[in-house]
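Every protein chain but one is kept in place in this view of the complex.
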Amino acid sequence: MMLAPTLQKRWDWRAAGNFICGGSGSGLMIMAALLSLLGLHASGYALPASALVATGLGLVWLEIGRPLRSMNVFRNPRRSWMTREGLVATVLLPLGALAFLSESTPLLILGAVAAALFLYAQARILHMAKGIPAWRTDAINPLIVSTGLTEGMGLVLIFAGLVQGNVAALFSGYGWILALALVFLRGAAWINYRYSLANNAPEATLQVLDRAHGVIALLGVAAPIVLLFLGKSYPAYQLPLAAAAGFFMVLCGWFCKYQIILRAAYSQGYAISHTPARGGGKPGPGLKPGWRLPQ
Amino acid sequence: MTTESPTGKTKIPTYCYQCVAGPDLLNVRVEDGIATEVQPNFDAAAVTPAGGKVCVKAFGLIQKVYNPHRILTPMKRTNPNKGRDQDPKFVPISWDEALDTIANKVKQIQAEGKTDEAGYPKIAASFGGGGTSTYYMGTFPAFLSAITPIDMGFGSGQGVKCYHSEHLYGELWHRAFIVAPDTPKCDYIISFGMNIEASGGVCGVKRHADARDRGVKRIQIEPHLSQTGAASAEWVPIKPKTDPAFMFALIHVLLHEQRERLDKVFLRDRTGSPYLVAPNGYYLRDPETQKPLIYDLKRTQAVPFDTPDTEPALEGQYVLSGIELGADDDRWEHRDIKVTTAFEKLVEHMKPFTPLWAGRVCDVDHKIIRRIALEYLDHARIGETIEVDGRTMPLRPVAVTLGKTVNNGWGGYQCCWARTMLAVLVGALEVPGGTIGTTVRINRPASDRNDSVKLSEDGFLAYPMNPTDKENWLATPDVRNANRTLVPLVGNSAWSQALGPTHLAWMQQEKGPEHWPQATKPALWFVYRTNPAVSFWDTEQITRTIATFPFTVCFAYTRDETNHMADILLPDRTDLEGLQLIRVGGTKFIEQFWDHQGFALRQPVTEPQGDTRDFTWISTELAKRCGVLEQYNKALNRGAAGVALKTDYYDFSLDVDQAHDVETIWEANCRAASAEITGGKESQGLDYYKEKGYRLTGFPRIKWYLTAKMEDEGVRYELPYQETLKRVGVQLGRRLHERGISWWDEQLEEYAALPEMMDFQALWVGALERNFGINISDYPFWLVTSRSMQYAWGGNVSIQMIREVSKNIGTHGGLVMNTGQAHKLGLKDGDRVEITSPLSATRGILVTREGIRPDTLMLMGQFDHWATPFAKEFDVPSMNALVPMLLDLTDSSGSGADLARVKIKKIGEAKK
Partner (left out) sequence: MTRYVMVADINRCVGCQTCTAACKHTNATAPGVQWRKVLDFEVGSYPNVRRAFIPVGCNHCLDAPCAEVCPTQATYKRPDGIIAIDYDRCIGCAYCIQACPYQARNRVDIPNKAYGKAFGQMKHEQKVPHSERRAVAQKCTFCVERIDYGTANGLIPGIDPDATPACANSCIADALTFGDIEDPDSNVSKLLRTHEYFQMHAELETGSGFYYLWERK
C-alpha cells in the first residue's frame, strides 16, 4: 500500500479543461477590455471568451457525480471559491454575450471585471485544495492569474488578424509590450511557484515540475519573446509572427495547467513524526515517505 | 428519546473458531434474515479474556456465506482421470445419491476388511487447522468413531508447519502442548520468532497490548521484522535456524557468570537437578528400591530422591555406590564410583557456548546476547512471591517464547529444551509471570491439564510414552505415518496420528524407505477444511499423490486444489449457517487462559444458501446409511459431540436405535452442558443457548499454573537431564536395527540426555546438496515464511474483503527482500522474479523492505492457488512449492521446519 503521496485521479481532463478553458476565456475577456481601452476593436473577443468559460464549466458539469443537483453549487458563497466561481460565471457569461452583441466597450469592461474575479476564483480553488501540495501553495495564485492573462493575450494575438488593423496596432502601440510583459510575468510566476514548492512538495511532484520546466522556459518564455521581437522588427510578417507568439503563449499555459492539475497533483501522503515506544523500548524517529526533506 | 439502536435490532450470538487462538464470541447483525455485520459480543466482555471481541478473520464470515463462488449442491466427478491438468467435470447430484455412494463405499470396506494388506486403515481422513475443524463438523467425530479404524496421518501442515517439538516436549516436561508467557503478569519476554501479534488471536493481541502499556520489554529475535518485531522493544535480526546457539549462550551466561543468582530452591525441589548421574549416563539408583539417588547434605550421604527432610546437593562430585538402569535390561552395579549431579552435568555441558561463540554463529553482536541474558535475570525477581487464589506462589515475570521454524524440525529439541531450561534456572516455569503451558493433547484428561499431573516412579511427571521395549514396541505401523512406531513421544491419544511424521505418509506414497512396507493408498479419503495440495510441502508431489487416491470425499466450500481430485463434493453449511455446541474457556491453545469455562453455541444466523446441509445432518445420514446408527448414537451419548449425555447425576442420552434430527441432538448436548456446569441442578436446552450464546462458570486462576498441583503431589520436572529420553532413544534404535532399519539413525542421535549443539544451517545445506546434487552457493538465500493474521487457518483465500484489508500489511503480496540487497542485485520493488529452490521454481512480485536480513527472503502465508476461485488470480507465490520433503530434514519428533535455500532471477520489470 502506498504511504507516499499518490497522484490524484478524481479530477481528470474535464476538470483540467475547466482551468484551461476558464483561464484562457477569462484572460481573453480581460485582455480584450484592456486592448479596447488602448483603442483596438476588441468587443468581438467577448463571445469566444464567454464560450471558453462556458465550455470549461460544461466539462466540470460532465465530471460531477450528481449533475442534476448542480445548482447546489451556489450554496456556499461565504466560504467556497467554487461557489464564487459559479456565481461570477452567472454574471460573466451574459455580460460577455451582451458585450459581443452590443459591441459595447463599457459592457466589455464590466465583463472583464467579472472575468478577473472568475480567474482569481479559479486560482483560489486550487489554492484552497489543501490535500494537493502542488496546488495549495500561495504561489499558485499569481501563476494561475498570470497564465490566464497570458493565454488571453495569446488568443488576442492569434486572432488579431481577424480585425483589420489590429495586428499593426498591437505592434505600434503598447500591445506587444503588454504581451511581452505578460510572458515575463508568467515566467516569473512560474519560477516563483517552483521556488515555493522546493522542499515543500512530494518528490514526485517536483520531478514532474522539473521535467515541465524546460518546456515552459523554451516554449512559454523564450519562443514568444523571440517571436514578438521579430514581429516588431519585421512588420511584413507581423500577422503570422503574432499568431505564432500567441500560439506558444496559449499552449504553454495549457501545458502548465495540464501538468499541475493532472501530472504533478500528488496528494499529501501519510506521515508520522514519531515511531512509538513499544513496551519497555524507546520511541524513534518519524517518517514522511515520498518527500525530499522532512518538513 | 428512545429509537432503535443503530447497531441493529437483531443480533445473533455465535462463535468464531477459525484459528487455534480461538474460540472467541461474537454477534451477527441480521436484517430481514440477511446477515449484514459481524460485531463484538459485548455481553461477554467481562467473562472472556478477549473482551467479547473477534479479530479480522471473523469479519470475513458474511462474505463467506454469500460468496458467489460457493458450491451449493452435492457434486460428483464425471471425468475418471485425475490430475491438475484434468477438468474434473463435476456435475450436481442429489444428497441421496451422494450419501448412498459414500455409504456403499464404507459398507464395502467394512465387509471386505477395514485394513488393507499392509495393515493400514482403508479409510483415511484429513482435517485442517490444528483441530479447529472439529468445531465446525458437528457430530462427524461420532460418525468416524463408528467406522474406525481411520488413518488420520495424512497431514495438511501438521508436523511441518506446527509447533511440533514444542507440542511433544512441552507435553513431556510441563503438560504444555503450547507454551505461553503468563502475559498478564510478565515483564520481560525473549521471543525467538514467535509471531504472537499475528498468531495470538484476539486474546494474545489484547494481552500483549496491555503488557506493552505497562512497559513489558519484549525482545524479538527473528530474521525479519514481523508484526511482533514491530511491536517489540527491540528487534535482533538473527540468521535463520541459529536460535539454538543464541539460547545456549543465554544459558551459558546464567550458569557460568551468574550461577549464584539462580533460583536454587526451585532447581533443588522441583527439578531433577540434584539427581546423581552415573558413568553410563543414567541415574545412580538405590539397589533396593531402584529409585534415583540424590546427595543429602544434611546426612552427607546419598538417599532416594523422595526421602523426607533432605537438603539435596545441586552441585559437586561424589564417590558413591549404587545401580544404573539403562535401556531394555541393561543394568550396571557400581561401587565407589565418581558421580555428579545432573545440574553439575548441565554446567559442564553448557561451558563451550559462550556469547562470543554464539554471536559468530548467529551473526549477532555477542554483547547483545550477554545483555539480554542479564536483563532476563534482572527481571526474574527471584525470591519474590505473589498470592493467587489464596495460595502464595513464586512470581517470576520473565518468559521465553518460540515460533515456528524455531520450535520444529532439527534444532527444535534444542530450542524447546533451552527455553524450558531458561525458565527452570530462574524458577519461572509454571509460576505467575513466567513460562506456562496451555492445553494438553497427548496427556489425559484433555479437559484439565492439572488433572494430568501424575507422579512417575522416578519422581517426575509421568508421561504416556509409546513403548519401545521388545514386547510392546509397535513394530508394524498401524497408520501410514508410523507415528507410534517411530515417535515414542507422540503418545496414543486422538491427536497422536496427526502429530506423527505426517510427511512420511506422503513421501512413502512415491517411495517407501528400506525394510518398510510400501504404503498403500486409502480406499476412501475424507477431507474437510484443509487443502494439502497447497498447504503442505512439495505441493507438486502432494498434488500428484492426491490424484492417485481412488475415492476422495471432500466437504467443499468452493472448488480448491485438493477437491479438484475429489470424487464427491459435499457442501456443508458454513460457520454462520450450522449448529454446534462447543466447550470454551479454561486453558486452551496459545494465550487462551480464561477465568471462566463452559460452553458456546454456533447457530444459523441466516438461511442456509443453496442445497447445503448441516454437518450433523450429514453425519447422522451417513451413520444411518452405513448401518452404524447405533454405534454413532452411542458415541454421541458417550460425549463424542463434546458433552457426555449421561453421567451419574444427569441423563439426556439419545435413543440409540433412532436417527435424530440436528436440533434434537444439540438440544440433548445443551441440556447436558447446563447440567455439567451446574452440577446437575439445571438443564436449560438449545433455546437458552440460542438466545444467550454461551454459558460459563468460573475457572480458578490457580489452575493456569501447574505449580500448586506439582507441589501438592511432590512432582518434579524432568529437567535439565533427559534420562528417560536417552533410554527411549537407545531402545528405539535397537528395535529399528533389529528390523534392519538404519534410515532413522540420525533421528536417534537426537535422544541425548543433554541436547547436543549442531551446525543446523550446515545440516540443511548438506541435505540439499546430497539429495539434489546441487552446489549450495548457487542458492544463496535462505527463504522463510511468516504468519498472515488475516488468512492463517481461515480457509478464507476466496473472501474478497480479507484480500482487500490484508493488502494494507506491506509484507503481503510477494517475495520480501532486503532493500539494500535488492539494490545491489539491480532489482527494485515491484519487479517480477522467479524463485528457484533445488526442488522447484515459482514466480511472483518482489517486495523490498528494510526489515529483513540481506541473506534472507520471506514469503508470507500460503498462496499459489490454481483452482480456488478468486485466489487463483492473486499471483502471490508460496514457499510450499519450493520445500522438499526429505527424511534428512526430519527430526526425531517427526517434524520438519519451513526453511529453504533459493536463488532469484528477474523476469520482468515493475509496473509503473
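Just so it is clear, A and B label the chains in written order, and each chain counts residues from 1 on its own.
The rule we apply is simple: a residue touches a chain if its C-beta (ideal position, glycine included) is under 8 Å from a C-beta of that chain, and two chains touch if they have at least 3 such contacts.
This is a predicted model, so every value here is computed, not measured.
Only one of the listed residues, B:Gln790, B:Thr868 or B:Ser895, touches the absent chain: B:Gln790.
Annotation: of A:Asn72, A:Ser102 or A:Ser172, A:Asn72 touches the absent chain (contact as defined above). Interface residues of chain B facing the missing partner chain: 1-3, 5-7, 31-32, 34-40, 42, 50-51, 53-56, 59-60, 62-63, 65-69, 197-198, 202, 205-206, 208-210, 212-213, 215, 225, 227-231, 235, 237, 789-790, 800-801, 804-806, 808-811, 818-820, 849-854, 870. Remark: the residues of chain A touching the chain excluded from display are 1, 3, 6, 8, 10-11, 60, 63-67, 69-70, 72-76, 79-83, 86, 125, 128-132, 135, 265, 267-279, 283-287, 289, 295.
Rule of thumb we're sticking to: only the chains that are shown with their structure count from here on.
Remark: chain B residues 187-188, 211-212, 215-218, 230-234, 807-808, 810 touch chain A in the complex. Put simply, chain A touches chain B in their complex at residues 1, 277-282.
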